[in-house]
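The complex appears here minus one protein chain, its other protein chains still in place.
So, chain A:
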Amino acid sequence: MAEAIIMPELGQTVSGGTITTWLVPVGGTIELGDPLLVVETDKTELEVESVAEGTVLRHCFPEGTEVESGTVIAYIGEDGEEVPTS
């Protein structure tokens, strides 16, 4: 089953951050622990590692969006799997 990836709690003082770059496009494959996206938080940029392996099925937000931690931001699973669209 596809894994819903959430925006992690990254900063010591703020909750959430801005998605600056998706490092793996939709349809691309990713290994566990590889960088999935870059998030800006507390004025620093952090690479967020993938907690799942497989195919990136969906980016839920475009680059530049500020997202609260805990929000689902992407789905990773097997190629062709159905994932929620909203």
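Observations on the model:
One rule holds in what follows: a residue touches a chain if its C-beta (ideal position, glycine included) is under 8 Å from a C-beta of that chain, and two chains touch if they have at least 3 such contacts; residues count from 1.
Everything below uses one rule, namely that contacts and distances are computed from a predicted model.
The listed choices are "Sarcosine oxidase subunit alpha", "Ferrous iron transport protein B", "Monosaccharide ABC transporter membrane protein, CUT2 family" or "dihydrolipoyllysine-residue succinyltransferase"; the UniProt protein name belonging to the chain that is not shown reads "dihydrolipoyllysine-residue succinyltransferase".
Shown as candidates are A:T29, A:T44 or A:T65; the residue that touches the absent chain is A:T44.
Within the entire complex, the positions of chain A that touch the omitted partner chain are 3, 5-6, 8-12, 32-33, 41-42, 44-46, 48-51, 69-70.
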